[in-house]
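These notes concern the structure reproduced below.
Every protein chain of the complex appears in place save one, which is left out.
Here is chain A:
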Amino acid sequence: MSTKPTNVEEIKKELIAKMPTKVARKRAKSILPGTEVGEAIPEIQSNVRTIPGIITQRGCTYAGCKGVVLGPSRDIVNLTHGPIGCGFYSWLTRRNQTDAGPDGENFIPYAFSTDMTEHDIVFGGEKKLRAAIQEAYDNFHPKAISIFSTCPVGLIGDDIHAVARTMQEELGITIFANSCEGYKGVSQSAGHHIANNQIMKHVIGTKDVAVEGKFKVNMLGEYNIGGDAFEIERILEKCGFTLVATFSGNSTVEDFRIAHAADLNTVMCHRSLNYVAEMMETKYGIPWIKVNFIGAEASAKSLRRMAAYFEDQELIDRTEAVIAEELEKVKTVVDEIKPRTDGKTAMLFVGGSRAHHYQELFKELGMKILGAGYEFAHRDDYEGRHVLPTIKVDADSRNIEELEIHPDPERFKPRKTEEELARLNEKGLDFKGYEGMIGGMGKDAMVIDDINHYETEKLLEIYKPDIFCAGIKEKYIVQKMGIPLKQLHNYDMGGPYAGFNGAINWYRDIDRMVNTKVWNLIKAPWQTDGPELEATYVA
């Protein structure tokens, strides 16, 4: 047995030792230790290509665009233009819950595809796309149709945007297209950006109505996996906020249209929706803050900052009352469970914000984070947004359109003056700010971007954490080693984990997982005992 490496640099050497030289050289730049609070954060390589043949967690641009951002919106017909697979795999697999009421529109349980065949690839698929839109309209009469292109569409040159324009004119409903071919970008992340652009161009701000409510906010980057958005809605309503639109959990296209009526944008998943936040600020004058509703303390802090923004004593008092009431419930459960989880260890390698957010929940249980990393995030999600100007735009990012946004001549209305913003910033509002994951993780923690199977196996051998967080592809690999894996994409069908009730659900689930006795059953009695008794009785 080799001696256990003791620090991150040593472990890093072990992780890359067996890799081919070029691979090792590249991977080395994506692996580093965490930093202490206030310490300078070194640069981490992220949002770069995965090396072919290296088993990655990552998916594609289509998955980020259709699967993540637009998929959860219920009253839009999301039509996949391509062979059948992509539409099939993104059909109901992300657990985006929604509440359409007894008779509201809800297309989430449907998969719509042009199901392209060889003929379409050879002769072009525009005709079929047009016909499919017509048939979708004739069968379902939706208010909006969104088209998503898959890999071959870009290669054969179908102009999906032109088809969308023509059909929008013919049918008189909103139709827009997303050129989200899987090969664009290096991960799902490119797809988020493309979806952000198209929602901004075609939907947000397309309807002007007076929205009731004194404290109007949008929630950006919250997808209602396992009912997270329902819990956040509950809390916001209790405090007195009016939620205009959520992008895009439990949402409708109608919500998106009026989203510019909000006075504050709050960003949950920075990676997937920061673009809309930025663009809405420029176009409509709505400031944005990063929030986090994963973790009871983090939720409380987010609520306080949101209340502080509106500078209304009644709202602040009510928010404090809600926090006090909710935290009391939470504390009872933490007190019960923490003795069983205190000191246990966790690793999180997942997503573009969850590997950061969920550290809060583990800490509330007294657990130690041994390592974390994102699947598809960028440097700003690791090091903080202050590094944005220093991020080099490479060829893979350059092919994703950057919209040029200007203030809307009629709808631009700064919600706060520069002085007000500065004053609120001093109070801790931190507009347009996100500190990233690495700062404060501590030098003993391992940070790895786009972790691969090989590194995962090695890490588990070295650290043997009490729990590992990733996704479905990793789940049973890790569990075969006798280490429980908590899925942070679909929550292992649990949840909600957001907000206060969500925190309680999380504590109970983690308690069950890290204290399970199932691993003790692996060995049969005859596998742990000594040799069988070989003597026999002689009659």
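A few points about this structure:
We take it that a residue touches a chain if its C-beta (ideal position, glycine included) is under 8 Å from a C-beta of that chain, and two chains touch if they have at least 3 such contacts; residues count from 1.
What we mean here is this: contacts and distances are computed from a predicted model.
A single chain of the complex does not appear, and UniProt lists its protein name as "Nitrogenase molybdenum-iron protein beta chain", one of "Gas vesicle protein A", "ABC transporter permease", "Nitrogenase molybdenum-iron protein beta chain" or "(2Fe-2S)-binding protein". The residue from A:A132, A:I204, A:M280 or A:I294 that touches the chain not shown here is A:A132.
The chain not shown here is touched by just one of A:L327, A:L421 or A:I477, and that residue is A:I477. Screening A:P72, A:G87 or A:G295 for touch with the missing chain picks out A:G87. Residues of chain A in touch with the missing chain: 18-20, 23, 49-63, 79, 82-93, 100, 102-103, 105-107, 109-118, 120-121, 128-132, 134-136, 138-140, 150-152, 154-156, 181-184, 186-187, 395-396, 399, 453-454, 457, 471-473, 475-482, 519, 522-523.
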